[in-house]
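Right, I'll just put the structure down here and ask away after.
Only one protein chain is missing; all other protein chains are in place.
Going by the order they are written in, the chains are A, B and C; count residues from 1 in each one.
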Amino acid sequence: MSAIALPRAAAARAPLWRRVSSQETLLAAAIIGLAVVVGLINPRFLAANNLADILLGNAYIAVAAIGMSMVIITGNIDISVGALIGVLATVSGSLAVAGAPIAVTWLAPLVLGVAVMGLQGVVVAYLGIPAIVVTLGMLSILRGGLISVTGGKWITDLPDAFHLYDIEIFGVIPMPVAIMAGATILAAAWMRWWPRGRAIYATGGNAEAARLCGVSPRRTLVLVFLLHGFFAGVAALLFATELRVIQSTTPSGLEFTVITASVVGGVSILGGVGTVVGSTLAAILIAEITSALVFINVSPFWTHAVQGALILATVIADIVRRRRRLAGDVR
Amino acid sequence: MSAVPTSARAPRIIVRHEIILAAILVVALIGLGRLNDRFLTVDNLLNQGRLMTEVGLIALPMTFVIVTGGIDVSVGAMVGLCAIVLGYSWKNLGFPLPLAIVFSLGVGAAAGLANGLLITRVRVPPIITTIATLTLFRGLAEGISQAHSVRGYPEWFYFLGQGAVFGVPTQLLILLVAIVVFGVALDRTSFGRTLYAIGSNETAARFSALPVDRIKLAAYALSGLMSGLSAFVLVSRVTTTRSDMGMGYELDAIAAVVLGGTSIFGGSGTIWGTVIGLVMIQLLKNGLALTGVKGDATIVVIGVVLIASVLIASSLQRRRE
Amino acid sequence: MRKYLLTTTAVTAFAFAMWATGASAAGKWDGGDDLPTNPLECGAGAPAPAAPMKYDGAQPTNPPNLAGKEITVVDVPKLIGIGYFNATSKGIADAAKELGNVKAKTDGPTEAKIDEQIKFIDNYITSGVNGILFAANDPVAIAPVLKKALSNGIHVIGYDANSTPDAREWFVNQSPFNGIAKAMMDAMAKEIGEDGAFGIVTSTFTTPNQARWIAEMQTYAAKCHPKMQWLETVEAQEDNVLSFNQATTLINKYGDKLKGLFGMTSVATPASAEAVTKAKLCGKVAVVGLATPNAMKPYVHADCVKSVVLWNPIDLGYAAMYVMRAVVDGKLKPGDASVEAGKLGKLNVINGSEILLGPPFIYDKGNIDKFDF
Partner (left out) sequence: MTAAGDNQAPLLEVRGIEKFFPGVRALSGVSFEARAGEAHALIGENGAGKSTLIKIMSGVYRPDAGSILIDGRETRLATPDDARRAGIATIYQELLLFPELSVAENIFLGHAPKAGFGRIDLRAMRERAEALLASLDIDDLAADATVGALSVGNRQRVEILRALSYDARILIMDEPTAALTEADVTRLFDIVRRLKARGVAIVYISHRLDETFAIADRVTVLRDGAFVGTRLTSETNAGELVQMMVGRRIDNMFPKTDATIGGPVLEARDLVRRPLTKSVSITVRAGEIVGLAGLVGSGRSELAQTLFGVRPAESGEIRLMGEAVTIRSPAEARARGVAYVPEDRGVQGVVRPMSVLHNLSLAALSSLAHAGFIDRAAEWRLAEHAVEQFGVKTRSLDEVAGRLSGGNQQKIVLGKWLANKPKLLILDEPTRGIDVGSKAEIHRLMDELARAGVAILMISSELPEVLGMSDRVLVMREGRLVAEFDRAAANSQSVGAAMMGDAGAAEKAA
């Protein structure tokens, strides 16, 4: 978003896997390392159910971060996602209470999410309004709108069937985790092996060039926003079905959490680089940190400070790594 | 000679944008004024000025930052941090209040400088840097305060936030001075010109022997300093200090700047535009509230106005190019 | 690279420093506003009536005499769009309808931000209402704008969350802090025994009411339940999922040691109950907390939660509206000992300028279905 739009070169002749995976490995290492350290201080942290709960409670962030990463890779950003998730969750819940078929209550947020994000995508791509502006506006529209409509009435006594969270695949893998993993893998594969997926990087890397290669940056951008909306819908679904109560307000600051997950995951805000595997790992790491701080008795007053510091450290690590790789290219 | 442009990118267009915005503003004001006779009263308008000062003080340096093609979303957190530092150093460290004020301003500047260093030296993109420091600064505020709010400041301290000079709210005067200073700095000085150059083409600016990094540092430090000032005004107005102060200010400030026609990609924009954007948002909220529109609905309107106005501006721009 | 190493070392050092201060946080907690706590007597029995204080509220400067005339009243809660304040504003609306000569409306910030709330009140002062009902996000910060209202001849009545007394005429007290604290602690003690260990999920450490309650609970526990083990307090904003995650974290951290969870907000309590349910610990980990009935029904019916402490927020709003009317009609003047509040009957004035709604209400399986909010 600044004049530093000069393309970042990557290591010459580096095998693709190395280029895309370095931040992922770094994150994976961090996740394990942290688990070990905290485990030494307080073994309970490593209890299977605790680790599972960390994943469960934050799956929706990881899922939302998938779409966000795509958006950021195209060189855009979306700060309306938090509000949107709130809205979609409310819609889904209201339908469930109103007695709509479960299938409908599950599909509605996906469809609506795609619609809203698609609209924003069109505005960004075809009317050339910066994404940050459009989504900033949409943020307040959604936040205000939701309350005007619902009056913030909580949604309670949801039908049991509605609760995706209680479903377990093969009786072992909880649905949210399955969805998180599945979505991540599918998205990653798609962005790696499918032409339209690659087009996302092309658009982010050099839109003009993409256009002359017969890849329409605009259509790609809209597609990305559509997908982002879809994942936001899935996230909203997880968000809505986790508890027996839906607040029908917009979770404040969620957008920043999601963006943080993406950038910590190694997605370059300058566009063109990053993977969703990274963002998912990052989401997990951040959740892990939050939980770990409680386990090692960090004063609750300081938790946010520590979180911020750690996030900053990871981001700097990523940048420094890229820079060193870049320096390596110059003979 | 009179044709000397007022800003870098295609001057007339910017001016045009601001004029349109101003026109919209005037129309809106008249409309709202007709709907409610208490709206267009000196008292109310002055009072609104009082209420918009904190965000305004932040929106000014935000304009600088965005003109360089950067962004600073940590301002809200810096307000919180400065507020706490002010209160804590006075109450717990026993600083005399004036010193505490200066100290908190210093901390603000330092926080901004830290952002600047990460951006210029480590070359972490601005939005990433400030998202991370947003959490960090807010966290520091909570940690330092240990969730205690500081209260019971001496009377004179409230003059800035609640007092008035010749009927004009004190902080509004400060805002006005700041607006002039920032406006002139951006429009008339080599500092301002350099900001534009950086936003338009950083490399070329470097190769033109402009002190790119120092100017960027200055911009972010300024952003921190003004957050400190904003915190001072805020604490003085609400008479207490809490670690959650200034939450969400970043978006309000950015909204004002963008609404004012500053390109989020940098290289263009003016302080005057930002001021119009700021006033527009504040008076819309106020006017709508007075005419009986509820808070939640007001937010929606603000969102629509934001998108719409930028749409109009850009379509105009495209027509001219 | 060097920079990176520096950062990490810095961060780790930092992290450990924070860790060190961890202990201090678990220690005595005064609610963050340095106010004294006064625990009630142990055991059953209503709180002994406090010694009558002289009126310490403020008065509006020459308000128009609107006795019996129609008045417009605005209600500015901490934030709109949460179950609790929906209930209070319902109460206000009901009372207004009953009275017939009041135009009441509720408006406020969508997030519990004090400076947002101030702007709302400010706007309504300008728009010229006759009375303002408020629930303060910060008792001190809200004072200046309330004083401004008074000086404009507007009647100002607080409910749920007080301001400094000199900034409003009356405050309708749902139930004194120490009363809530006692009810909560006693309920917990009853469920997990005198030597049980418990954790607390609250909104933020800076939210005045929650902070006061926790502080009062601490002193009351020290006095009446000395053996109970106070494990840890975690923040969870007013956020459903975050509350759930925090509660779960506590459960996982302390395992069998943890016998009970306090939910300090109407958000945290159902979330904690959900966490306990998910962990299949119903009956093993007790959940006691403040909450609205609807959100708690499933857990109460599932016997996962025995008792929910709460005054009836509808009554609270209702009472606030009646007090407002009484003040405007001159039926409640400084020094009076009680006020008529419609179906609630006669409400007593306590510590100077507060009107007591009554003892906190305990919802349980038996009565919870009678309420719908």
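Criterion: contacts are C-beta pairs under 8 Å (C-beta built on N, C-alpha and C of every residue); 3 or more make two chains touch, one makes a residue touch a chain.
Nothing here was measured: the structure is a model prediction, and the numbers come from that model.
K.L.:
Which displayed chains does the hidden chain touch?
P.N.:
Per the contact definition above, the missing chain touches A, B.
K.L.:
Tell me which residue among B:Thr133, B:Thr194, B:Thr241 or B:Ser314 touches the hidden chain in the full complex.
P.N.:
If we include the chain that is not displayed, B:Thr194 is the one touching it.
K.L.:
Identify the residue among B:Thr41, B:Asn92 or B:Ser208 that touches the chain left out of the display.
P.N.:
Spelled out, the listed residue whose C-beta touches the missing chain is B:Ser208.
K.L.:
For the chain that got dropped from the picture, name the residues of chain B it touches.
P.N.:
Residue positions of chain B that touch the missing chain: 1, 3-5, 8-11, 185, 188-191, 193-194, 196-197, 200-201, 203-211, 267-268.
K.L.:
At which residues does chain A meet the chain that is not included here?
P.N.:
Listed in rising order, the touching residues are 6-16, 19, 189, 193-195, 198-199, 201-202, 205-206, 208-215, 272-273, 329-331.
By our rule, only the chains that are shown with their structure count from here on.
K.L.:
Report the chain whose mean Cα position is at the greatest distance from that of chain A.
P.N.:
C
K.L.:
Could you put a whole-Å number on the gap between the CA centroids of chain A and chain C?
P.N.:
Spacing between the chain centres: roughly 35 Å.
K.L.:
Which chain C residues reach two or more other chains?
P.N.:
3, 18, 21, 24-25, 80-81, 110-111, 205
K.L.:
Could you list the positions in chain B whose residues touch two or more of the other chains?
P.N.:
122, 142-143, 145-147, 248, 294-296, 299
K.L.:
Which of the residues in chain A end up touching chain B in this complex?
P.N.:
The contact residues of chain A facing chain B are 1-4, 6, 77, 79, 123, 127-130, 132-134, 136-141, 143-145, 147-148, 252, 256, 259-260, 263, 268-270, 299, 301-309, 311-312, 315-316, 319-320, 323.
K.L.:
For a test of understanding, state which residues of chain B touch chain C in their complex under the given definition.
P.N.:
Within the complex, chain B contacts chain C at residues 36, 38, 43-44, 47, 51, 54, 121-122, 142-143, 145-149, 151, 158, 162, 234, 237-240, 242-245, 247-248, 285-286, 289-290, 292, 294-296, 299.
K.L.:
Touching residues of chain B toward chain A in the complex: what are they?
P.N.:
Residues in contact with chain A: 68-71, 73, 118, 122-129, 131-140, 142-143, 145-147, 198-203, 205, 248, 251, 254-255, 258, 263-267, 294-300, 302-304, 306-307, 310-311, 314-315, 318.
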